[in-house]
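I have a structure I would like to understand better, so I am pasting it below and will then ask my questions one at a time.
Yeah, one chain of the complex is gone here, protein chain that is, but the others are all in their spots.
For reference, chains read A and B in written order, and residue numbers begin at 1 within each chain.
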Amino acid sequence: MSQRLFVKGNEAVAMAAIEAGCRYYFGYPITPQSDIPEYLSRELPKLNGEFIQAESEVAAINMLLGASATGVRAMTSSSSPGISLKQEGISYMAGSELPGVIVNISRSGPGLGGIDASQADYWQSVKGGGHGGYHIVVLAPASIQEMYDLTMLAFDLADIYRTPVMVLADSVVGQMKEALLPNPRPVTTLPEKGWAVRGRKEGTPQMIVKSLFLGDGELEAHNWKLHGKYDVMREKECRQELFLTDDAELIITAFGSVARIAKTAILMAREAGMKVGLLRPITLFPFPAQAFKEVTGRCKKILDIELNNGQMVEDVRLSVARDAEVFFYGRPPGAGSLPVPEELFEQIIKHY
Amino acid sequence: MQQVFKRPVSLKDVQTHFCPGCNHGTIHRLVAEAMDEFGVRERTIGVASVGCSVFLYGYFDVDVVEAPHGRAAAVATGVKRARPDSFVFTYQGDGDLAAIGTAEIIHAANRGEDITVIFVNNTTYGMTGGQMAPTTLVGQKTSTSPYGREHAKDGSPIRMAELLAQLGGVAFSARVAVNTSRNLMDAKKQIKKAFRYQVEGKGFSFIEALSTCPTAWGVTPIQANERVGRELIEYFPLGIFKDTADWNPQSSPTAPVEQPGALPFPEFMHEI
Partner (left out) sequence: MGRIEIDETRCKGCGLCTTACHLKLISLSKELNVLGFTPAVTTNREKCTGCALCAELCPDVAISVFKDK
């Protein structure tokens, strides 16, 4: 039985990466995620791994691309402005069908913005932040335990679907300390990485990792293949938490850090005799559309709460039953804009 | 009679997409010959760049990763760190390496990544139609410098082999040309030397190969090779700019890292 630890969310990510067998990390310092490279720069050399502080986020994502092409588990982490720089490499990795884990402990923007908790990278993360029309798997932890568990899951999903996977959190979850049960790596059947470049031995086929397809019909077929995988993910990989939704007259939906605040507000509402529940998407892509459809078969009011001006709410509106009403409450991120439970409780009263 | 010249095993027996007279084909062959000579083909991982050199995997019979434009040195870093037993080379043009990829090449070189970089400098962006490159000579007309490159407006062509030679992690840096039989024979020698550095685990080795683009330059292949001898070599001298085999480990326990002010004077292979 594992010992309970008291750690920061960012440390939990780094610990999970090591437990998942990741021995290669490439990154660049940026607040509020620097605990991750700091932890791994200390621990990976002890495990015969490699830690490189790259010259830029652009270089770091491309080192990840190179390492991943050889078949090893590798990761990078950054925060919003750095993630923008990584989009080029993420698009190439998606196009080259390369696994890899990218952690975004996001901050507020646009531009240099600020370092406060923010969910304004939702669109960039789930809609394909780079060019070319692709998706990556996006996981949204709301606790230190989930930072750990979902980071391990990220490596498995990356290998199973040959896709980049993003862990999207913010400084609330990244910098906070909580109890953690460092569970051992789950036993999963993973596909062989027969596609990896390891040097072409005589009598074996040449391996090419690439995203350029110029032959007649080749690129179209490649895109159909990628989008076929996204359909499988939508069918098999949606994850969400349902909290007190069975009898709810109003269901709040929120992901990541703000879902924790919403939970407190929901308990306040329950105290006051209001039947309020929570549907918390854990996978942002694939989006748990079916869960929204199901809960709105009965409950006709959804209140979407985000740390931005309204991004996930677009996907919520596309997913709910046709006669359901969707309300939105959010504040653009920045110092002092993190809502308190009482503020969300007022919104519950307003829409109940 | 015995066959004394044939296609290297590492080079696939296929027609290339290169224009007639383009030096890419020749430089490909020299790299493949070095691969054969050191017997590294089966553990080689090539990193392709963006430009005319993108189809590396179509010509070299080795595993290949295709890098985003300019990022080959970073991709190669990831490959080599994950598979230190492999032989890793990048093959990049001058737009790729000396413009969009300057940060990646400088830092890979400075870290002393144990890789070999083949840098093909033909003073233009060939694939996109002959635009001005960071290596375009002052006065040279291209499709985006129709009045000729101006020093005051566009800066001067960048000499990568000399620039990288100043970095501590670089074990070997040389500039070669394949425009004449004599230069080509020297190029062969230097490419093999660059390969040997990696085979022996001695650190970052860099070959800048002057090349041609008869199509974009608007000249015949023969005239293009003549231009290399007449104009390019004058600005981009051939020679070895750093060779840590000549480095005396007694003077620095941390060789091959060189100390400032102790750079060897470039030894030119030829009079211009």
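Please note the rule applied: a residue touches a chain if its C-beta (ideal position, glycine included) is under 8 Å from a C-beta of that chain, and two chains touch if they have at least 3 such contacts.
These numbers come from a predicted model, not from an experiment.
Student: Mind giving the shown chains that are in contact with the missing chain?
Tutor: Checking the complete complex, the chain left out touches B.
Student: Specify the residue from the set B:11, B:35, B:62 or B:209 that touches the hidden chain.
Tutor: Residue touching the absent chain, from the options given: B:11.
Student: Can you list where chain B touches the absent chain?
Tutor: With respect to the unshown chain, the touching residues of chain B are 1-7, 11, 15-16, 18-26, 29, 178, 181, 184-185, 214, 220-222, 225.
Here is the rule we use: only the chains that are shown with their structure count from here on.
Student: How big is the gap, in whole Å, between where the Cα atoms of chain A centre and where those of chain B centre?
Tutor: Chain centroid spacing, chain A to chain B, equals 40 Å.
Student: In the complex formed with chain B, which residues of chain A make contact?
Tutor: Residues 24, 26, 50, 52, 54-56, 58-60, 62-72, 74, 88-89, 92, 96, 197-202, 206-212.
Student: Under the definition above, what is the set of chain B residues touching chain A in their complex?
Tutor: 41-45, 47-48, 54, 57, 61-68, 71, 74-83, 86-87, 103-104, 106-107, 111
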